[in-house]
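Of the protein chains in this complex, one is absent; all others appear in place.
Chain IDs A and B follow the sequence of writing; residue 1 opens each chain.
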Amino acid sequence: MAVRKKQRLADYGLNSERVLWRGKGPGVFEQELAPLEDRLMLSTVDKAVAWAQGSSIWPDTFGLACCAIEMMSIVSSRYDIARFGAEVFRSSPRQADLLIVSGRVAHKMAAPLRQIYDQMLEPKWVIAMGACASSGGMFNNYTILQGVDKIVDVDSHIPGCPPRPEALVEGIVRLQEKIKAGVPPAYEIRGVAS
Amino acid sequence: MAVTERPRIYEGSRIPSPIPSMLVLPEELRGSDEILQVNFGPNHPSTHGVLRLVVDLSGERVVGLRAVIGYLHTGFEKNMEQKTWWKAITYAPRVDYVSFQNNELVFVLAVEKLLGIEVPPKATWMRTLLAELNRIHSHLVFLGTAALELGAISMFWYCFRERDQILDLFEMVTGSRMHTRYYQVGGLAEDIPKGFDPEARKFCEWMPKAIDEYETILSRNEIWLERTQGIGLLSADDAIALGQSGPVVRASGIDWDLRRDEGYLSYPEVDFDVPVYPNGDVYDRYKVRIDEMRQSTRIVEQCLDAMPEGPWIADDRKVVLPPRHELHTSMESLIHHFKIVTEGFRVPEGEVYVTVESPRGELGCYLVSDGGPRPWRVKFRAPSFVALEATATCMSDALIADFIAIVGSLDTVMGEVDR
Partner (left out) sequence: MERREAYDETTLVVDPARLLEACRFLRDEEGFDLLSDITAVDYLGWGEKGVAGYFGTAAGRDLNAPGEQGASVHSQGFGRSPEPKPARFAINYHLLAVVPGAPRVRVQIWVEESRPVPSVIEIWPTADWHEREQFDLMGITFEGHPHLRRIIMEDDWEGHPLRKDYPLGGEPVRFSGDE
């Protein structure tokens, strides 16, 4: 996954870090790994990296509305998300891997949401938690963004209003399985807004 | 209470003028190099939701403050105008998503007031019980998140342990943890299941011990006292002028509680105390909420003891769905069912303003009906909206660390601020 050079965000014309820092090419890790992976036929190291990434996804504190309260309860001791690797919720998007959009996104909030998403470092995943983030929910009106996948690439949608904590945990576990299977993050598959 | 009897926490009024809700940077500091404008953006580590505060700092001192809201504007009021009365109830709990039963309650009470329908006593007692459980739930969320922001991180886990027990009780009765949609116009949607009573009693036995645990951790903790006593002062006169209600006003020394003073549901028949503290600071607001949790547990026990037998919803077939077994035998029931489900029942023309005591203060619902199947205007008067106006007053002479404590103590939920 680290050496797949074809689909960069820069190719989609996004203002991410890589575009702003034009001289940036593959990092040291990637440069060292490239010949090694060629020799090992890419599988084992890729799998190890995927296992490591999937088992320690740290979410970003992006709670918006009611779903945020259920998201807080997965941190609590009963539905403990730390046993699945999401040890801490990082407040800075630079330190987070996973953006759980929990709650309804108003058009006013769409710009900050995109900013946070852009500040996250790759690889990054997005879970649209709840009906409002997936599709606008019960609010089909002038002010709510009808589905957060209009502005960010979503890996996993979780239905519910609000989804039970167990549903959110299942969503995260399924995302982990996807990552460990080698499925690339959504921005590499889909491009910006599909 | 007459004006002269209110305690004086500080002399005069600290409400900034001319704009009461904004601290404007003084002339001499504008454009100066010493002022740093920090944006506590809509997404920030504290768990308040999407509140944006633009703060001007001179060193550590807050000299300018402006709140920007609207990041969670959902257009509830416009959406509810398009739905029938029955469907509009579903929108109501999502306004204040931490004390969801109270929102449903105020909307349903307003519709019932317009209709003039009488609710059976079992439904009234159950509504009281659920409203009090919701109060405990809301205060637990407040306590967990306020302590988390001030550094007492382990409180979060303690509070959410009890919170999960309450949500289990909600799930037992209504089928859903949050946003239960259990209230119908005329009563409750379903009967109370039989296993509820022993589980609720177990919870009531455990809860006072849990509150004692919280007090052990925080109430005499030197760091907590340093960070919360004497911070965020709000005098009684300023509180009333700023429209505050609920724990904020009770912590400023005013003995005011809508459950006791206005009386609705079964509150006149239960016995509870209203905690009032005189100092008007963050610590007192915390103490008020802790004591309210204890009183709410008392009320829940009394409701369990007094729960009558009988129907759980009113009998008026024009508004309430008939029981399913009647649909097989009675033609009229079938017609009523059909009309209520498709077209919706109609509510007579009029306007009402109903208030309840939500965990944040006075939650009001102003309802205008044109006699048709849909509301003409619904307005939720949100206590958090008004509490944010008071932020500038509480913040006179505050340091940046106090600012976090103050915003936490006002216990705002952005869903009801932006609606």
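Observations, loosely collected:
Please note the rule applied: a residue touches a chain if its C-beta (ideal position, glycine included) is under 8 Å from a C-beta of that chain, and two chains touch if they have at least 3 such contacts.
Quick caveat, the model's predicted, so the values are computed rather than measured.
Checked against the full complex, the candidates B:L23, B:L53, B:V98 or B:L242 give a single residue touching the omitted chain, namely B:L242.
When you scan B:G41, B:G70, B:G230 or B:P278 for touch with the missing chain, the hit is B:G70.
For chain B, the residues touching the chain absent from view are 1, 3, 15, 18-22, 69-70, 73, 75, 77-79, 82, 113-118, 240-243, 245, 254, 256, 258, 261-262, 314, 316, 318-319, 339, 343, 345-353, 355, 362, 364, 366, 368-372, 376-377, 379, 381, 385-386, 388-389, 418-419. Counting the whole complex, the residues of chain A in touch with the unshown chain are 107-108, 136, 139-144, 146.
Keep in mind that, in the parts below, only the chains that are shown with their structure count from here on.
Here chain A touches chain B in the complex through residues 61-66, 68-70, 72-73, 75-78, 91, 103-104, 106, 108-109, 112, 116, 138-139, 141-144, 161-162, 164, going by the rule given at the top. Residues 41-45, 47, 49-50, 70-75, 78-79, 90-91, 94, 97-98, 100, 141, 144-145, 156-157, 160-161, 163-164, 167, 177-179, 414-415, 418 of chain B are the ones that touch chain A when the two sit in their complex.
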